[in-house]
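Sharing a structure with you now.
Only one protein chain is missing; all other protein chains are in place.
Going by the order they are written in, the chains are A and B; count residues from 1 in each one.
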Amino acid sequence: MLDIQKYLRLEMFPHMLCPGCGHGIVLGALLRAIHSLKLSQDEVVVVSGIGCSSRLSGYVDFDTLHTTHGRPLAFATGIKMARPELTVIVITGDGDGLSIGGNHLIHAARRNVGLTCLLLNNEIYGMTGGQAAPTTPLGKISTTGPTGPFETPFDSCRLVEAAGASFVARGITYEPATLEKLIVAAIQNPGFSFLEIISDCPEFFGRFNRMGNPADQILAQKQNVVDAKTAATLPPERLKGKMLTGILHHEPRPEYAASYQESIAQMGAQAR
Amino acid sequence: MEKMTKPVQLLQGNAACARAAIAAGCRFYGGYPISPSSEIAETMAKLLPRVGGKFIQMEDEIASLAAVIGASLAGMKAMTATSGPGFSLMQEHIGFACYTEVPCVVVDVMRGGPSTGLPTSPSQADVMQARWGTHGDHPAIALCASSPGEVYELTVRAFNLAERLRTPVILLLDEVVAHMYEKVDLGRLAGLPVEDRRKPKGAPGKLEAYAAGEDGVPAMAPFGEGYRYHVTGLAHDSRGYPTQDPAVVETTQRRLQRKVDRCRKEIVSYELLQCEDAEVIVFAYGIVAAAARQAVRQARQRGIRAGLFRAITLWPFPGEELAAAVKQAKRIVVAEMNLGQMTGEVERAVGKKKTVKTCLKANGEAITPDEIFSALQAEDACHA
Partner (left out) sequence: MESPATQNVLIVGVGGQGVLLASDILGTVCLGRGYQVKKSEVHGMAKRGGVVYSHVRYGTQVLSPTIEPGTSDVLLAFEPAEALRWSKYVKPTGTVIVNTQKRIPPAACQDRRPDALTRYPRGIEQALRSQIEDVRRFDAETLAFELGDLRMCNTVLLGALSRVCEFSAEEWLAAIEKSVKPRTAELNRRAFLAGRSVEFPCAEEPQAEELVFEKREAARDEAPFIEIRQNWCKGCEICVRVCPQNCLVMNGSKLAEVAKAETCIRCMLCEWLCPDLAVSVH
């Protein structure tokens, strides 16, 4: 109902993502969230890395920065430091954010720098043709894990919470309204906000693992998740193999760029 | 701040670099500790907030240059400093800054390599990495200082070139220059001109972010001021949008190279010492040039007509200038603290008719005047 087009670079459409790719759903939710927060297009910066998810930055009409593989959080940190007043949103993927960019992720969380990091997790490397990701579940097939990986996938939310993020949440593309609310809450948190979004890759993950067409795949998402509030009432055996969704951790603490800015002001006062 | 300090100071090379950066308008430093460059970070951490600037210690060198590029896109003049191993990690983003045309200054205080190598003994073994370290074709500007006073000057110049040409500029120091203390007249240096990037004319609107005029340098809008443009490391068109159109890609590639080439004369600087009548000329840069100066003096005292070509700009390589300077000389001695990285460039510049000898050292020790003097005399190469 919202005229989403005003936030798009229409000349770039249709976008390059595959049919049924969940990342486009995230894009819609992100734009509705930005709209509902009444943010001006001029005060939003979208930074992304490399991969399917990171291509989203090219389609939105803000200042946008499509960086190198795994590094968007580091670029975004520089932007936020230079202009703390901007709303800096980082879009990354599971390979980008957790594998090659894992170090940047935990440090951005530790610093609590005021970035909103959306990690679009489709459990595979899509752009390069379906290789195993650090999130590929045991038993799931990829081109570099033809019999499934032998390594345990990351739980990115627990990782980032342990690293010190002040806001950690998980959403799924099948619940776009909830997703929008989670993005709003993430942006509203002044410190480092991390939102993992379970998204689908029908082209590779879905095809390799015989998950049916894109509609079948998205309709199946609910089988693997439990809302955190519900989970609190369930016995552990009912939670086996399930991912928790909703806001998983929210504990505001001083934001890095603002704290630094404050120390500059204090230094100025002392000098006078 | 500057006026509260004494105009003439005993300054370390690294400290001079930091002081000059601030004087040149640098307001952002992102870095990671590594010897022998750490004093630059330490000085910046202390001084930047006093002028309203920002310092951040990132998790590694990759992230450091990333943050620097981010801050530069957001409108701040920005820099980082590192040494060999960190410089290797930064190559990824040097390429990114070249292609996305984001001004920044990268200081590499060279130490012995490869790998962890010789922390922290002097070396000049990163000079080729400064040119070709990142993948793909790209322009490169690298300056190399021989003394703390020159570190100051070249740091300001590095920022000016970066801002004017929208490209990363590399400042190469060696461990000796970086840690050397010398009298530096800040009063004189305070008057160095400072250049800023050109911003787009007119109100924000639809911007062709990479449309360039005659000089090949697009005006640069800071993020957050309503221009709303796209920056990508992918091949892109004049709007900044990804493209694979060969004609468009070619145009951009050529423009990037041309914008630096057309300013070559302003970028290239060097120093000549007694080259006019020299039959043997030493080609040296950085701290080796100081030793070479002494060697030339020694040679002249012994009646050998020696001269020195000191390269200050390493990239673009001052080939034409070198060729002109060695016209009447018979021999050229390349003295450098590596296994001959610049020797090939020198050979190419001077042509086959000249004899090119080398005086090389890559063991963590500085080349001495005596070693260069021996090379001046000898017909064969000196491997010190």
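The rule we apply is simple: contacts are C-beta pairs under 8 Å (C-beta built on N, C-alpha and C of every residue); 3 or more make two chains touch, one makes a residue touch a chain.
Since the structure is predicted, the reported quantities are computational estimates derived from the model, not experimental observations.
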Checklist outcome for this item: Check: shown chains touched by the absent chain are A
Item to check | Residue of A:Leu138, A:Ala215 or A:Met267 touching the missing chain in the full complex | outcome: A:Ala215
Checklist entry - For the full complex, which residue in A:Gly148, A:Pro176 or A:Pro190 touches the chain that was left out? => result A:Pro176
Next on the checklist: Touching the hidden chain in the complete assembly: which of A:Ile4, A:Leu37, A:Leu138 or A:Ala265 does that?
Outcome noted: A:Ile4
Checklist entry - Tell me, which residues in chain A touch the chain that this view leaves out? => result 1, 3-4, 8, 13-15, 17-25, 27-29, 32, 173-174, 176-177, 202, 213-215, 218-219
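As a working rule, only the chains that are shown with their structure count from here on.
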Checklist entry - From the C-alpha centre of chain A to that of chain B, how far is it in Å? => result 38
Checklist entry - Which residues, counting only chain A, touch chain B once they are in their complex? => result 9, 11-12, 41-43, 45, 47, 57-58, 61-68, 71, 74-83, 85-86, 103-104, 107, 260, 263-264, 267-268, 271
Item to check | Parts of chain B lying in touch with chain A, wherever the complex brings them together | outcome: 27-28, 30, 49-50, 52, 54, 56, 58-60, 62-64, 66-76, 78, 92-93, 96, 204, 223-234, 241-242
